[in-house]
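Incomplete set of chains, arranged as in the complex.
Letters A and B mark the chains in the order given here, with residues in each chain numbered from 1 onward.
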Amino acid sequence: MNDPWLDTLVTATPQEGFELAVLLSRRAVRYTQPDLSILKKLRPEYADSADGLTAASQVVAINFQTVAAANNYWRP
Amino acid sequence: MNDPWLDTLVTATPQEGFELAVLLSRRAVRYTQPDLSILKKLRPEYADSADGLTAASQVVAINFQTVAAANNYWRP
């Protein structure tokens, strides 16, 4: 898990920043459960569940706050 | 999912900012579950559930913090 995957929080556009927030959310999961076969097996539990998807969306929202602040909100 | 959908966090009014926060919340869900037919099927699970609606409202609130900060709170 110590392979490099996060060099910077700076992105060119808000959308890339949002996608980085998605990545941060997924990576946090992998720090807790590094076994990818288990993660794959669990996928339907959240991806096919309204509660699971809303919870995932919430984590992305929190990470997007961080990435957006890091980029000064990509203000013109 | 790499089609452009988020160019800027700047909006003309607080209400447009709030509606952008709603969009960000929905888009995060689609990054986790891109299959729109599954999302449609799940809709009653949260839209007809008090807990589901409150959870959705919470994600919007978090995203609205980000959008509002990006716009310096639309201060006069």
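The rule we apply is simple: contacts are C-beta pairs under 8 Å (C-beta built on N, C-alpha and C of every residue); 3 or more make two chains touch, one makes a residue touch a chain.
Predicted model, so just to flag it, every value in this text is computed and none were measured.
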| item | value |
| --- | --- |
| Assembly copy number, counted for this structure file with 2 shown | 6 |
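Convention: only the chains that are shown with their structure count from here on.
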| item | value |
| --- | --- |
| Interchain centroid distance [CA atoms averaged], subunit A/subunit B, Å | 15 |
| For the subunit B and subunit A complex, residues of the former touching the latter | 4-10, 24-29, 31-33, 38-39, 42-43, 45-46, 49, 51-52, 55-56, 58-59, 62-63, 65-66, 69-70 |
| Contacting residues of subunit A [partner subunit B, same complex] | 13-15, 18-19, 21-22, 46-51, 53-58, 60-62, 64-65, 68-69, 73-76 |
